[in-house]
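Removed from the display is one protein chain of the complex; every other protein chain stays in position.
So, subunit A:
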Amino acid sequence: MTGMVAQMPDRDRKVAERVPTDWKTGAMQTRIRRRYAAERRFRFMGLAAVVLSAAFLAFLLVTMLAQGLRGFTETRLALPIDFAAAGLEVTPAQLEQRGADAALASAGLERVVDNAAVAAFGPDGMDLISDTAWIRVGERLKADPGLLGGQAVIAVPASAGVDLAAKSGDTPLDARVAELRAQNRLTTGFAWGFLTGADSTDPTRVGIWGALKGSILTMVVTLLLAFPIGVLSAVYLEEYAPRNRWTDLIEVSINNLAAVPSIIFGLLGLAVFLATFQMPRSAALVGGLTLALMTMPVIVIAGRNAVKAVPPSIRDAALGIGASRVQVVFHHVIPLALPGILTGTIIGMARALGETAPLLMIGMRAFIAGPPGGFTSPATALPVQVFLWSDEVSRGFVEKTSAAIIVLLVFLLAMNGLAIYLRNKFEQRW
């Protein structure tokens, strides 16, 4: 034994002669305890990182929900109106015809409602009800023309000040609102106007539909351009492109475009579409074009991965029975890759829907008080609307901004959910 040790190289002899570690000694036990404690600490730090990140998300969503849900409701005031005494010069027959709104407006319904507010709530009555209260009364009259000859108590929207005092308090109107509440005159209802209206300077009158329609028009343009171009170039690069310098250039361009900050696309849109081609400012068409350029690389990359995942045996089989190379791709590869392409497209579209900065660059930040009429008329988009409202000084806009964010998040969630559903339902493993 000793002889063998003597023949060993120096390093190995040291190992062989080393006394085995005694794990039972106090020093070793302390050391092990310390190492295990470090292990537990490390593990806890990992868990803490996950929990903290998830907690940020939860906090963000809860904050938005807590502030935003109130934005979907409106405070209403029960306003007694005596139509018989007011002497509105409108006949019940007129109310059932077209042009009833104009008839009511020219008959002075607004004045009648203001007078009724003063009569019901005192001299500050006109400040308590919203400027649009008479429109609500008019709708009620159109639904029930019989009211013209009598009296009615109609719940009309309260003014921005009352609305804010009733929802969050801490305003000069708090005392007045408490009084009204004690008289059971305040009610809360769902603000349908928020879903059907457009931008306004009065937070109780703003609506999301204008911005939503702008977003939809923009997304239509984006989809119509980015999807075909993205899919075709993905197919080209994956199936036909010869290995040469041009193909490399295309690939490098696409990979770089996917990483270019979105605001740069806005600058491109401004310099090329607006300044060079003289396209209309603030239009959904230009917004869609700009976002299409931004979304296209996302679709190309997703599309290439989907096409790559189709096994070569499918192509070989199709070629073997005499299909041409175009037929192979369009009859077999694309249909099989479609779920993956669609998933990538939806994710790209969701990103485009939430994008703000490029749209600011091409002027989609103007105040637009009605839904856009078409692709070339001035429009705004949902995320831009959030940005615009967040800049408003009036406190009433806080809940409206959060409500708009909820609408935006619901759309994004629906799109991403659809993408996940498509992936799970149609994904094939070969």
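The rule is short, and it goes like this: a residue touches a chain if its C-beta (ideal position, glycine included) is under 8 Å from a C-beta of that chain, and two chains touch if they have at least 3 such contacts; residues count from 1.
Just so it is clear, contacts and distances are computed from a predicted model.
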Quiz item: According to its UniProt entry, is the unseen chain "Circadian clock protein KaiB", "Phosphate transport system permease protein", "Sugar ABC transporter ATP-binding protein" or "Chemotaxis protein CheA"?
Solution: "Phosphate transport system permease protein"
Quiz item: If the hidden chain were put back, which of A:V300, A:A318 or A:V333 would touch it?
Solution: A:V300
Exercise. Return the single residue from A:L65, A:L148 or A:I250 that touches the missing chain.
Key: A:I250
Quiz item: Looking at A:L164, A:A337, A:A350 or A:A379, which makes contact with the chain not pictured?
Solution: A:A350
Self-check item: Residue of A:T63, A:S106, A:Q183 or A:S313 touching the missing chain in the full complex
Solution: A:T63
Self-check item: Given A:L88, A:V272, A:I314 or A:L418, the one touching the chain that is not displayed
Solution: A:V272
Quiz item: Which residue numbers on subunit A touch the omitted chain?
Solution: 35-36, 38-39, 41-43, 45-50, 52-54, 56-57, 60, 63-64, 228-230, 232-233, 235-237, 240-241, 249-250, 253-257, 259-265, 267-268, 270-272, 275, 277-278, 293, 296-297, 300, 324-326, 330, 350-351, 353-357, 360-361, 365, 377, 383-384, 386-387, 390, 398, 401-402, 405, 408-409, 412, 416
